[in-house]
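As C-alpha coordinates, the structure follows; a few thoughts come after it.
In this view, the complex is presented without one of its protein chains, the others remaining in place.
Our next item is chain A:
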Amino acid sequence: FLSSSQMWCASICPASLPPFIVPLRMCMTNCPTLIVTVGLPARGKTYISKKLTRYLNWIGVPTKEFNVGQYRRDCVKIYKSFEFFRPDNEEGLKIRKQCASAALNDVQQYLGEEGGQVAVFDATNTTRERRETIVRFAEQNGYKVFFVESVCEDPDVIAENIVQVKLGSPDYTDCNTDEAIEDFMKRIKCYENSYQTLDEDLDRELSFIKIIDVGRRYLVNRVLDHIQSRIVYYLMNIHITPRSIYLCRHGESDLNVKGRIGGDSGLSLRGKEFARYLAKFIQDQNIKDLKVWTSQMKRTIQTAEALSVPYEQWKALNEIDAGVCEEMMYEEIQENYPLEFALRDQDKYRYRYPKGESYEDLVQRLEPVIMELERQENVLVICHQAVMRCLLAYFLDKSADELPYLKCPLHTVLKLTPVAYGCKVESISLNVDAVNTHRDKPEVGPHCTAWGPVSSNMRSVPVLSATCTLGLELLSRRISDRWLLNRGDILKPVRLDLFPHFVFPAE
(Lines give C-alpha, C1' and ligand atoms only; values in the text may rest on other atoms or scores of the structure.)
Protein backbone atom coordinates (compact mmCIF):
# COMPACT_ATOMS: atom_id res chain seq x y z
CA PHE A 1 0.00 0.00 0.00
CA LEU A 2 1.87 3.00 -1.30
CA SER A 3 -0.12 5.97 -2.49
CA SER A 4 1.13 7.52 -5.66
CA SER A 5 2.60 10.51 -3.88
CA GLN A 6 4.59 8.26 -1.58
CA MET A 7 6.15 6.53 -4.55
CA TRP A 8 7.02 9.84 -6.05
CA CYS A 9 8.77 10.85 -2.86
CA ALA A 10 10.72 7.64 -2.69
CA SER A 11 12.02 8.00 -6.20
CA ILE A 12 13.84 11.23 -5.57
CA CYS A 13 15.92 9.73 -2.80
CA PRO A 14 18.82 7.96 -4.41
CA ALA A 15 20.65 5.52 -2.24
CA SER A 16 24.03 7.08 -2.70
CA LEU A 17 25.13 10.54 -3.60
CA PRO A 18 28.35 12.05 -4.78
CA PRO A 19 29.87 13.49 -1.61
CA PHE A 20 29.89 17.08 -2.78
CA ILE A 21 26.16 17.36 -3.49
CA VAL A 22 23.81 18.29 -0.68
CA PRO A 23 20.26 17.10 -1.23
CA LEU A 24 17.51 19.48 -0.26
CA ARG A 25 14.22 18.29 1.11
CA MET A 26 14.00 14.54 1.21
CA CYS A 27 10.42 13.68 2.02
CA MET A 28 10.51 9.99 2.61
CA THR A 29 7.80 8.89 4.91
CA ASN A 30 5.81 11.81 6.11
CA CYS A 31 2.91 12.48 3.81
CA PRO A 32 0.37 14.74 5.50
CA THR A 33 -2.37 13.14 7.54
CA LEU A 34 -6.03 14.05 7.38
CA ILE A 35 -7.88 13.17 10.57
CA VAL A 36 -11.63 12.95 10.01
CA THR A 37 -14.05 12.99 12.91
CA VAL A 38 -17.26 10.96 12.74
CA GLY A 39 -20.27 11.08 15.02
CA LEU A 40 -23.64 12.55 15.90
CA PRO A 41 -23.76 16.04 17.36
CA ALA A 42 -22.74 16.37 21.02
CA ARG A 43 -20.48 13.32 20.94
CA GLY A 44 -17.32 15.25 21.74
CA LYS A 45 -15.92 15.56 18.21
CA THR A 46 -14.90 19.18 18.59
CA TYR A 47 -13.54 18.54 22.07
CA ILE A 48 -11.39 15.74 20.69
CA SER A 49 -10.37 17.75 17.63
CA LYS A 50 -9.20 20.73 19.64
CA LYS A 51 -7.43 18.67 22.26
CA LEU A 52 -5.68 16.49 19.72
CA THR A 53 -4.64 19.54 17.73
CA ARG A 54 -3.24 21.16 20.84
CA TYR A 55 -1.25 18.03 21.71
CA LEU A 56 0.17 17.53 18.23
CA ASN A 57 1.24 21.17 17.95
CA TRP A 58 2.86 20.99 21.36
CA ILE A 59 4.98 17.98 20.40
CA GLY A 60 6.00 19.80 17.25
CA VAL A 61 3.64 18.50 14.56
CA PRO A 62 2.02 21.46 12.78
CA THR A 63 -1.68 20.71 13.07
CA LYS A 64 -4.86 22.67 12.45
CA GLU A 65 -8.52 21.93 12.87
CA PHE A 66 -11.21 22.78 10.37
CA ASN A 67 -14.63 22.91 11.95
CA VAL A 68 -17.39 22.71 9.37
CA GLY A 69 -19.89 24.15 11.82
CA GLN A 70 -17.79 27.30 11.84
CA TYR A 71 -17.89 27.49 8.06
CA ARG A 72 -21.66 27.05 8.20
CA ARG A 73 -21.96 29.88 10.71
CA ASP A 74 -19.87 32.14 8.48
CA CYS A 75 -22.07 31.26 5.53
CA VAL A 76 -25.53 31.34 7.11
CA LYS A 77 -25.20 34.39 9.30
CA ILE A 78 -28.15 33.70 11.53
CA TYR A 79 -29.12 30.32 12.83
CA LYS A 80 -32.88 30.00 13.11
CA SER A 81 -33.69 26.48 14.16
CA PHE A 82 -32.98 22.78 13.80
CA GLU A 83 -35.02 22.84 10.56
CA PHE A 84 -31.84 23.84 8.75
CA PHE A 85 -30.54 20.34 9.44
CA ARG A 86 -33.57 18.40 8.30
CA PRO A 87 -32.58 15.77 5.75
CA ASP A 88 -35.25 17.03 3.34
CA ASN A 89 -34.11 20.65 3.52
CA GLU A 90 -32.48 20.90 0.10
CA GLU A 91 -31.35 24.46 0.52
CA GLY A 92 -29.72 23.54 3.81
CA LEU A 93 -28.07 20.48 2.29
CA LYS A 94 -26.60 22.52 -0.52
CA ILE A 95 -25.11 25.04 1.86
CA ARG A 96 -23.72 22.35 4.14
CA LYS A 97 -22.09 20.59 1.21
CA GLN A 98 -20.52 23.85 0.05
CA CYS A 99 -19.18 24.46 3.52
CA ALA A 100 -17.60 21.05 3.62
CA SER A 101 -15.96 21.73 0.26
CA ALA A 102 -14.71 25.10 1.39
CA ALA A 103 -13.22 23.49 4.46
CA LEU A 104 -11.50 20.82 2.39
CA ASN A 105 -10.09 23.51 0.15
CA ASP A 106 -8.60 25.20 3.15
CA VAL A 107 -7.23 21.84 4.28
CA GLN A 108 -5.52 21.53 0.93
CA GLN A 109 -4.07 24.98 1.33
CA TYR A 110 -2.85 24.26 4.83
CA LEU A 111 -1.26 20.91 4.08
CA GLY A 112 0.07 21.94 0.70
CA GLU A 113 1.28 25.49 1.03
CA GLU A 114 1.35 26.41 4.67
CA GLY A 115 3.60 23.62 5.87
CA GLY A 116 0.88 21.82 7.79
CA GLN A 117 1.46 18.19 8.65
CA VAL A 118 -1.91 17.18 10.09
CA ALA A 119 -5.37 18.60 9.41
CA VAL A 120 -8.36 17.68 11.56
CA PHE A 121 -11.60 17.78 9.61
CA ASP A 122 -14.20 18.27 12.33
CA ALA A 123 -17.73 17.50 11.14
CA THR A 124 -20.36 14.81 11.65
CA ASN A 125 -19.33 12.85 8.53
CA THR A 126 -22.03 10.38 9.48
CA THR A 127 -22.73 8.88 6.05
CA ARG A 128 -20.55 6.46 4.19
CA GLU A 129 -21.05 8.57 1.09
CA ARG A 130 -19.61 11.67 2.71
CA ARG A 131 -16.66 9.70 4.01
CA GLU A 132 -15.98 8.22 0.60
CA THR A 133 -15.84 11.72 -0.86
CA ILE A 134 -13.26 12.66 1.71
CA VAL A 135 -11.20 9.53 1.09
CA ARG A 136 -11.15 10.31 -2.63
CA PHE A 137 -10.11 13.89 -1.91
CA ALA A 138 -7.29 12.61 0.29
CA GLU A 139 -6.13 10.10 -2.30
CA GLN A 140 -5.96 12.78 -4.98
CA ASN A 141 -3.77 14.87 -2.73
CA GLY A 142 -1.61 12.11 -1.30
CA TYR A 143 -2.88 12.43 2.26
CA LYS A 144 -3.26 9.53 4.66
CA VAL A 145 -6.70 9.41 6.23
CA PHE A 146 -7.45 8.47 9.80
CA PHE A 147 -11.02 8.46 11.10
CA VAL A 148 -11.88 9.19 14.72
CA GLU A 149 -15.44 8.18 15.53
CA SER A 150 -17.13 8.97 18.80
CA VAL A 151 -20.10 6.81 19.68
CA CYS A 152 -22.09 7.50 22.80
CA GLU A 153 -25.58 6.56 23.88
CA ASP A 154 -25.41 7.65 27.50
CA PRO A 155 -28.07 10.38 27.81
CA ASP A 156 -26.35 11.95 30.82
CA VAL A 157 -23.09 12.44 28.95
CA ILE A 158 -24.91 13.92 25.97
CA ALA A 159 -26.94 16.26 28.15
CA GLU A 160 -23.80 17.41 29.94
CA ASN A 161 -22.09 18.08 26.59
CA ILE A 162 -24.99 20.16 25.42
CA VAL A 163 -25.00 22.20 28.59
CA GLN A 164 -21.25 22.74 28.57
CA VAL A 165 -20.62 23.66 24.98
CA LYS A 166 -23.74 23.97 22.94
CA LEU A 167 -25.75 26.43 25.01
CA GLY A 168 -22.87 28.88 24.80
CA SER A 169 -22.61 28.45 21.04
CA PRO A 170 -23.26 31.44 18.78
CA ASP A 171 -26.23 29.47 17.41
CA TYR A 172 -28.12 29.90 20.65
CA THR A 173 -27.18 33.34 21.91
CA ASP A 174 -30.76 34.55 21.90
CA CYS A 175 -32.41 31.45 23.30
CA ASN A 176 -33.16 30.43 26.79
CA THR A 177 -31.73 27.18 28.09
CA ASP A 178 -34.80 24.98 27.66
CA GLU A 179 -35.50 26.18 24.14
CA ALA A 180 -31.90 25.62 23.17
CA ILE A 181 -31.79 22.10 24.55
CA GLU A 182 -35.04 21.19 22.84
CA ASP A 183 -33.85 22.55 19.52
CA PHE A 184 -30.51 20.81 19.80
CA MET A 185 -32.07 17.45 20.57
CA LYS A 186 -34.17 17.81 17.43
CA ARG A 187 -31.00 18.68 15.55
CA ILE A 188 -29.42 15.42 16.65
CA LYS A 189 -32.52 13.56 15.48
CA CYS A 190 -32.03 14.93 11.98
CA TYR A 191 -28.77 13.03 11.70
CA GLU A 192 -29.80 9.82 13.40
CA ASN A 193 -31.67 8.23 10.52
CA SER A 194 -28.87 8.49 8.04
CA TYR A 195 -26.08 7.67 10.48
CA GLN A 196 -23.85 4.86 9.24
CA THR A 197 -21.35 4.04 11.91
CA LEU A 198 -17.88 2.78 10.91
CA ASP A 199 -18.25 -0.92 10.44
CA GLU A 200 -15.69 -3.65 11.17
CA ASP A 201 -16.43 -5.36 7.88
CA LEU A 202 -17.66 -2.75 5.45
CA ASP A 203 -14.94 -0.30 6.49
CA ARG A 204 -12.13 -2.76 7.13
CA GLU A 205 -9.84 -1.09 4.59
CA LEU A 206 -10.00 2.23 6.43
CA SER A 207 -7.76 3.36 9.26
CA PHE A 208 -9.78 4.42 12.24
CA ILE A 209 -10.40 4.45 15.94
CA LYS A 210 -13.89 4.18 17.28
CA ILE A 211 -14.25 5.62 20.76
CA ILE A 212 -17.21 4.16 22.58
CA ASP A 213 -18.82 5.74 25.63
CA VAL A 214 -16.14 8.34 26.25
CA GLY A 215 -13.31 5.84 26.37
CA ARG A 216 -14.80 2.79 27.96
CA ARG A 217 -14.02 0.88 24.79
CA TYR A 218 -12.04 1.43 21.61
CA LEU A 219 -12.00 -0.29 18.26
CA VAL A 220 -8.77 0.39 16.38
CA ASN A 221 -8.41 -0.61 12.75
CA ARG A 222 -5.37 -0.59 10.47
CA VAL A 223 -3.02 1.82 12.17
CA LEU A 224 -0.65 2.66 9.34
CA ASP A 225 2.22 4.65 10.76
CA HIS A 226 3.93 6.29 13.69
CA ILE A 227 1.73 9.33 13.92
CA GLN A 228 -1.48 7.32 13.84
CA SER A 229 -0.06 5.12 16.56
CA ARG A 230 0.71 8.20 18.70
CA ILE A 231 -2.75 9.63 18.05
CA VAL A 232 -4.38 6.38 19.15
CA TYR A 233 -2.24 6.26 22.29
CA TYR A 234 -3.14 9.83 23.15
CA LEU A 235 -6.86 9.39 22.53
CA MET A 236 -6.84 6.30 24.70
CA ASN A 237 -5.33 8.18 27.61
CA ILE A 238 -7.53 11.26 27.81
CA HIS A 239 -10.67 11.43 29.92
CA ILE A 240 -13.29 13.97 30.88
CA THR A 241 -13.64 13.36 34.59
CA PRO A 242 -13.62 16.77 36.28
CA ARG A 243 -10.35 17.53 38.03
CA SER A 244 -7.74 20.22 38.51
CA ILE A 245 -4.05 20.41 37.85
CA TYR A 246 -1.96 22.62 40.10
CA LEU A 247 1.36 23.88 38.75
CA CYS A 248 3.95 25.73 40.76
CA ARG A 249 7.69 26.12 41.03
CA HIS A 250 9.83 25.11 43.96
CA GLY A 251 10.23 27.71 46.67
CA GLU A 252 12.88 30.38 46.13
CA SER A 253 16.31 28.73 46.16
CA ASP A 254 19.71 29.94 47.26
CA LEU A 255 20.89 30.13 43.66
CA ASN A 256 17.75 32.10 42.71
CA VAL A 257 18.73 34.66 45.31
CA LYS A 258 22.21 34.92 43.82
CA GLY A 259 20.78 35.37 40.34
CA ARG A 260 22.35 32.14 39.09
CA ILE A 261 20.63 29.74 36.70
CA GLY A 262 20.33 25.98 37.05
CA GLY A 263 22.27 24.08 39.65
CA ASP A 264 20.85 22.01 42.49
CA SER A 265 20.65 24.23 45.54
CA GLY A 266 18.30 24.09 48.49
CA LEU A 267 15.56 26.50 49.50
CA SER A 268 16.25 29.95 50.90
CA LEU A 269 14.46 31.02 54.07
CA ARG A 270 11.68 32.59 52.02
CA GLY A 271 11.52 29.45 49.92
CA LYS A 272 10.94 27.40 53.04
CA GLU A 273 8.25 29.80 54.12
CA PHE A 274 6.56 29.34 50.75
CA ALA A 275 6.64 25.60 51.24
CA ARG A 276 4.77 25.97 54.51
CA TYR A 277 2.23 28.33 52.94
CA LEU A 278 1.81 25.88 50.08
CA ALA A 279 1.06 23.10 52.54
CA LYS A 280 -1.67 25.19 54.12
CA PHE A 281 -3.06 26.25 50.75
CA ILE A 282 -3.29 22.65 49.60
CA GLN A 283 -4.99 21.61 52.79
CA ASP A 284 -7.54 24.39 52.51
CA GLN A 285 -8.36 23.41 48.94
CA ASN A 286 -9.55 20.05 50.22
CA ILE A 287 -8.57 18.21 47.07
CA LYS A 288 -9.78 14.66 46.54
CA ASP A 289 -7.00 12.08 46.10
CA LEU A 290 -4.33 14.63 45.25
CA LYS A 291 -1.14 13.27 43.69
CA VAL A 292 2.02 15.32 44.19
CA TRP A 293 4.88 15.18 41.71
CA THR A 294 8.32 16.77 41.96
CA SER A 295 11.56 16.63 40.00
CA GLN A 296 14.68 14.98 41.39
CA MET A 297 16.29 18.25 42.37
CA LYS A 298 16.65 19.35 45.97
CA ARG A 299 14.55 22.46 45.70
CA THR A 300 11.38 20.76 44.51
CA ILE A 301 11.81 17.87 46.90
CA GLN A 302 12.30 20.21 49.87
CA THR A 303 9.16 22.08 48.84
CA ALA A 304 7.14 18.85 48.66
CA GLU A 305 8.51 17.64 51.99
CA ALA A 306 6.70 20.48 53.72
CA LEU A 307 3.37 19.14 52.47
CA SER A 308 3.73 16.00 54.56
CA VAL A 309 2.04 13.86 51.95
CA PRO A 310 3.55 11.16 49.72
CA TYR A 311 5.01 12.46 46.47
CA GLU A 312 6.53 10.98 43.34
CA GLN A 313 9.80 12.14 41.79
CA TRP A 314 10.27 12.37 38.04
CA LYS A 315 13.72 12.92 36.54
CA ALA A 316 11.84 14.22 33.50
CA LEU A 317 10.67 17.18 35.59
CA ASN A 318 14.24 18.36 36.23
CA GLU A 319 15.01 21.90 35.13
CA ILE A 320 16.42 22.57 31.67
CA ASP A 321 20.10 21.67 31.54
CA ALA A 322 22.04 24.84 30.84
CA GLY A 323 25.18 22.88 29.99
CA VAL A 324 28.26 25.06 30.15
CA CYS A 325 26.16 27.90 31.56
CA GLU A 326 24.98 26.01 34.62
CA GLU A 327 25.12 28.09 37.79
CA MET A 328 26.15 31.24 35.96
CA MET A 329 24.58 34.64 36.25
CA TYR A 330 23.27 36.19 33.05
CA GLU A 331 26.07 38.76 33.28
CA GLU A 332 28.65 35.97 33.34
CA ILE A 333 27.03 34.29 30.36
CA GLN A 334 27.17 37.58 28.48
CA GLU A 335 30.82 37.91 29.39
CA ASN A 336 31.94 34.35 28.65
CA TYR A 337 29.58 33.28 25.89
CA PRO A 338 28.30 36.44 24.20
CA LEU A 339 27.55 34.67 20.93
CA GLU A 340 25.60 31.92 22.64
CA PHE A 341 23.73 34.50 24.67
CA ALA A 342 22.70 36.35 21.53
CA LEU A 343 21.75 33.18 19.70
CA ARG A 344 19.52 32.18 22.55
CA ASP A 345 17.67 35.43 22.34
CA GLN A 346 17.26 34.93 18.60
CA ASP A 347 15.42 31.67 19.00
CA LYS A 348 14.94 30.80 22.62
CA TYR A 349 12.74 27.79 21.86
CA ARG A 350 15.16 25.91 19.65
CA TYR A 351 18.44 27.17 21.03
CA ARG A 352 20.38 24.43 22.83
CA TYR A 353 22.96 25.36 25.45
CA PRO A 354 26.36 23.80 24.61
CA LYS A 355 26.36 20.44 26.40
CA GLY A 356 22.85 21.27 27.54
CA GLU A 357 19.26 21.32 26.32
CA SER A 358 16.79 23.44 24.46
CA TYR A 359 13.13 24.12 25.26
CA GLU A 360 12.38 21.86 22.33
CA ASP A 361 14.35 19.06 24.03
CA LEU A 362 12.44 19.78 27.23
CA VAL A 363 9.10 19.32 25.50
CA GLN A 364 10.26 15.97 24.22
CA ARG A 365 11.29 14.75 27.64
CA LEU A 366 8.11 16.10 29.22
CA GLU A 367 5.82 14.25 26.86
CA PRO A 368 5.47 11.18 29.11
CA VAL A 369 4.67 13.55 31.99
CA ILE A 370 1.89 15.14 29.95
CA MET A 371 0.59 11.72 28.96
CA GLU A 372 0.44 10.67 32.58
CA LEU A 373 -1.14 13.99 33.59
CA GLU A 374 -3.88 13.24 31.08
CA ARG A 375 -4.48 9.87 32.68
CA GLN A 376 -4.54 11.22 36.22
CA GLU A 377 -7.10 13.31 38.03
CA ASN A 378 -6.06 15.85 40.68
CA VAL A 379 -2.33 16.50 40.57
CA LEU A 380 0.05 19.08 42.01
CA VAL A 381 3.26 19.42 40.00
CA ILE A 382 6.12 21.16 41.79
CA CYS A 383 8.69 21.94 39.16
CA HIS A 384 10.91 24.63 37.64
CA GLN A 385 10.62 27.74 35.50
CA ALA A 386 11.40 26.33 32.06
CA VAL A 387 9.57 23.08 32.82
CA MET A 388 6.51 24.90 34.04
CA ARG A 389 6.50 27.05 30.90
CA CYS A 390 6.45 23.92 28.75
CA LEU A 391 3.62 22.31 30.73
CA LEU A 392 1.63 25.54 30.77
CA ALA A 393 2.09 25.96 27.02
CA TYR A 394 0.54 22.53 26.55
CA PHE A 395 -2.53 23.30 28.66
CA LEU A 396 -3.03 26.82 27.35
CA ASP A 397 -2.13 26.09 23.72
CA LYS A 398 0.78 28.54 23.56
CA SER A 399 3.04 28.56 20.52
CA ALA A 400 6.73 27.76 20.47
CA ASP A 401 7.44 31.48 20.19
CA GLU A 402 5.43 32.38 23.27
CA LEU A 403 6.41 29.40 25.38
CA PRO A 404 9.87 30.49 26.56
CA TYR A 405 8.50 33.84 27.69
CA LEU A 406 5.47 32.68 29.67
CA LYS A 407 5.39 34.24 33.11
CA CYS A 408 5.88 31.67 35.85
CA PRO A 409 6.90 33.61 38.94
CA LEU A 410 8.09 31.98 42.13
CA HIS A 411 5.65 31.44 44.97
CA THR A 412 2.61 31.46 42.68
CA VAL A 413 0.33 28.48 42.11
CA LEU A 414 -1.58 28.09 38.86
CA LYS A 415 -4.78 26.08 39.14
CA LEU A 416 -5.85 24.69 35.77
CA THR A 417 -9.37 23.34 35.37
CA PRO A 418 -10.56 21.94 32.04
CA VAL A 419 -13.79 23.62 31.00
CA ALA A 420 -15.68 23.43 27.70
CA TYR A 421 -13.02 23.31 24.98
CA GLY A 422 -10.20 24.82 27.00
CA CYS A 423 -8.71 25.40 30.37
CA LYS A 424 -9.63 27.83 33.12
CA VAL A 425 -6.59 29.31 34.88
CA GLU A 426 -6.57 30.70 38.37
CA SER A 427 -3.37 32.30 39.54
CA ILE A 428 -2.81 32.29 43.28
CA SER A 429 0.14 34.16 44.71
CA LEU A 430 0.94 32.80 48.15
CA ASN A 431 2.08 36.12 49.46
CA VAL A 432 5.67 35.24 50.19
CA ASP A 433 8.22 37.54 48.55
CA ALA A 434 10.74 36.16 46.12
CA VAL A 435 13.19 37.36 43.52
CA ASN A 436 11.97 37.75 39.98
CA THR A 437 13.65 35.24 37.67
CA HIS A 438 11.83 36.22 34.47
CA ARG A 439 13.85 37.60 31.62
CA ASP A 440 11.89 39.11 28.74
CA LYS A 441 12.96 38.90 25.12
CA PRO A 442 15.39 41.75 24.56
CA GLU A 443 15.36 43.95 21.47
CA VAL A 444 17.25 42.01 18.84
CA GLY A 445 19.10 44.25 16.41
CA PRO A 446 19.27 43.70 12.68
CA HIS A 447 23.03 43.25 12.74
CA CYS A 448 23.94 39.66 13.16
CA THR A 449 27.21 37.91 13.38
CA ALA A 450 28.60 37.03 10.02
CA TRP A 451 29.38 33.50 9.14
CA GLY A 452 32.78 32.57 10.37
CA PRO A 453 34.85 29.46 10.84
CA VAL A 454 33.05 27.01 13.04
CA SER A 455 35.06 25.82 15.98
CA SER A 456 34.75 22.20 16.86
CA ASN A 457 33.08 22.70 20.22
CA MET A 458 30.14 24.56 18.75
CA ARG A 459 27.72 21.92 17.77
CA SER A 460 25.80 24.12 15.42
CA VAL A 461 25.64 27.79 14.69
CA PRO A 462 22.70 29.29 12.93
CA VAL A 463 23.96 31.22 9.98
CA LEU A 464 22.62 34.70 10.24
CA SER A 465 24.08 36.30 7.17
CA ALA A 466 21.63 36.90 4.39
CA THR A 467 23.89 35.43 1.77
CA CYS A 468 23.52 31.95 3.06
CA THR A 469 19.83 31.31 3.66
CA LEU A 470 20.00 27.71 2.59
CA GLY A 471 22.76 27.03 5.04
CA LEU A 472 20.67 28.78 7.66
CA GLU A 473 17.72 26.56 7.01
CA LEU A 474 19.74 23.39 7.12
CA LEU A 475 21.90 24.38 10.03
CA SER A 476 19.20 25.90 12.18
CA ARG A 477 17.40 22.61 12.09
CA ARG A 478 20.43 21.13 13.65
CA ILE A 479 20.16 23.30 16.71
CA SER A 480 17.95 20.86 18.46
CA ASP A 481 16.31 17.53 18.06
CA ARG A 482 13.29 17.06 15.91
CA TRP A 483 10.62 14.51 16.52
CA LEU A 484 10.69 11.57 14.20
CA LEU A 485 7.16 12.24 13.15
CA ASN A 486 7.83 15.90 12.59
CA ARG A 487 10.65 15.10 10.26
CA GLY A 488 9.21 15.79 6.86
CA ASP A 489 12.80 15.94 5.77
CA ILE A 490 15.57 13.59 6.48
CA LEU A 491 18.52 15.82 6.05
CA LYS A 492 22.04 15.04 5.29
CA PRO A 493 23.60 17.33 7.85
CA VAL A 494 25.84 20.09 6.68
CA ARG A 495 28.62 20.24 9.19
CA LEU A 496 30.99 22.78 7.83
CA ASP A 497 33.56 21.93 10.44
CA LEU A 498 33.64 18.40 9.08
CA PHE A 499 33.39 19.06 5.38
CA PRO A 500 34.87 22.44 4.56
CA HIS A 501 34.70 21.78 0.84
CA PHE A 502 30.90 21.52 0.70
CA VAL A 503 29.24 23.64 -1.92
CA PHE A 504 25.77 25.04 -1.36
CA PRO A 505 23.50 24.67 -4.35
CA ALA A 506 22.47 28.00 -5.77
CA GLU A 507 19.02 29.07 -4.66
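FYI, contacts are C-beta pairs under 8 Å (C-beta built on N, C-alpha and C of every residue); 3 or more make two chains touch, one makes a residue touch a chain; residues count from 1.
Quick note on the criterion: contacts and distances are computed from a predicted model.
For the chain that is left out, the UniProt protein name among "Exosome complex component RRP40", "6-phosphofructo-2-kinase/fructose-2,6-biphosphatase 1", "Tubulin epsilon chain isoform X1" or "Ciliary neurotrophic factor" is "6-phosphofructo-2-kinase/fructose-2,6-biphosphatase 1". Which of A:Ile301, A:Met329 or A:Cys423 touches the hidden chain is settled by the complete complex: it is A:Ile301. The residue touching the chain not shown here, chosen from A:Val61, A:Ala100, A:Ile245 or A:Ala316, is A:Ala316. Note on the undisplayed chain: of the listed residues A:Val220, A:Val257, A:Met329 or A:Ile428, the one touching it is A:Val220.
By the touch definition given at the top, chain A reaches the unshown chain through residues 13, 15-17, 19, 23, 26, 28, 200, 204, 216-223, 225-226, 229, 232-233, 236-237, 293, 296, 298, 301-302, 305, 312-316, 326, 361, 364-365, 368, 372, 375, 456-457, 459, 480-481, 484, 487, 490-493, 495, 498.
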